[in-house]
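Every protein chain but one is kept in place in this view of the complex.
Now for subunit A:
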Amino acid sequence: MDTVASLFAMKHDKLYENAFICKAILRSLPPLVKKYVLQLLYIVLPVTTSSLQDADSDSKNKSAIDRLIELRVFMKVVDRKKETTYLLNPTFQKNLRLHINCGLLPRQPIAAVTFLSLEDLDIYAARQWECFLLHLINSAEAAVTTKSFSCSMMKVVLRIRGILSQRDTEGPRLTKSGFEFLLMDTNAQLWYIIKEYISNSEDRGVDSVDLISFMLELSFLVTGEAYNVNTLDDIQRATLKDLANLGLVKLQQETKDSWFIPTKLATNLSISLSCASPRNEYVMGYIVVATNFKLYAYSASKLHREILSLFARLEYPHPNLIVGFITKDHLDIAFQNGITSDQAIKFLDMQIVLYLQQHAHPRVAERVASVPENVTHQVVGIASKYGLDGTYSFRRRFPIKDDLKHGRRGND
């Protein structure tokens, strides 16, 4: 919800003129709020709060109505009897009715075209996305150079790179934001980059509303179907090229036509706008953590190797298996690097644990504790030694009593 609120912080009324934005906003609301919107969809006269209250608890009703007023979907009308009544925003209402009455013609896919299977599409998307992330953290291992990026995309990359890492004497080093970014959910990372891209677009003179609506329209298309590029205007085509670098669409060109195919990353964009996003089904879990702190990651990707090297010592460079050891030293380095002097690091350890849990291999994911409890306790325990000022606080771990300090024992 914060994503939506920050994206759409301005110009609500202008945004609601676009039908796809209305659809995305409806999908991002909590269920009770959705019900209120649906109920009032065909009602033109204002309704009182008492006729609207269906939930058992008043607080839920009130928070639902407040959320709607905040988004300017509901409008408050005070009538002659001095009662507050509510009305659905007319533009919003009109656009939603279009969706329900099938008044909107969706984009037609091209039928008989040889294109990739869904698995190949997923592999392509994963490869592009990984490459992009490696560029972002300024890793030397990124396979493809940034020559194919457009200049607007490069600006976004440079800006985010500046936030995520900083130059040090030994080379580029990750900041706290860098740590958090790498350990975040893929959808959260995607929205972060897109937000930067959209705010960048204002400087270029492209209307951000059009950009948002085009991206949302892409997210409502069907994965794996090819759509003609000729139906788009120039700005949309330029955006498409940038999105292809991210792995959201695949561009293909034949002699006569060129078309684009949205990948799963694109269609999951609008799902992730809602409050509780589901587990990523397209991110296969690949990590197995053993109780002896050894880590086995069944993956060949360099990005995973970079992420895991943040807090584990990696051994044995196999082609498709990463074996590592979660050591205290590495965790210390992670916590020391990942904090500034005035912030508690209690989120970083939980993020590490969360990352390990969310990417657990399917064989261990079904277990109650997909990461063994002693590992999680140890990570949290090492993190707790770092006090609020960021220094290693010996005293908090070993409180020294007076008689021990002076070497005296009880039975002396």
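We take it that contacts are C-beta pairs under 8 Å (C-beta built on N, C-alpha and C of every residue); 3 or more make two chains touch, one makes a residue touch a chain; residues count from 1.
We adopt the following convention: contacts and distances are computed from a predicted model.
*Asks:* From the names "General transcription and DNA repair factor IIH subunit TFB4", "DNA-directed RNA polymerases I and III subunit RPAC1", "Presenilin" or "Retinoic acid receptor responder protein 1 isoform X1", which one matches the UniProt record for the unseen chain?
*Replies:* UniProt protein name of the non-displayed chain: "General transcription and DNA repair factor IIH subunit TFB4".
*Asks:* Among A:17, A:180, A:210 or A:225, choose the residue that contacts the chain missing from this document, as touch is defined above.
*Replies:* A:225
*Asks:* List the subunit A residues touching the unshown chain?
*Replies:* Considering the whole complex, subunit A reaches the absent chain at 23, 26-27, 31-32, 34-35, 38-39, 41-42, 54-57, 60, 96, 99-102, 106, 108-109, 220, 222, 225, 267, 270-271, 274, 276-279, 281, 353, 357, 360, 365-366, 368-370, 376.
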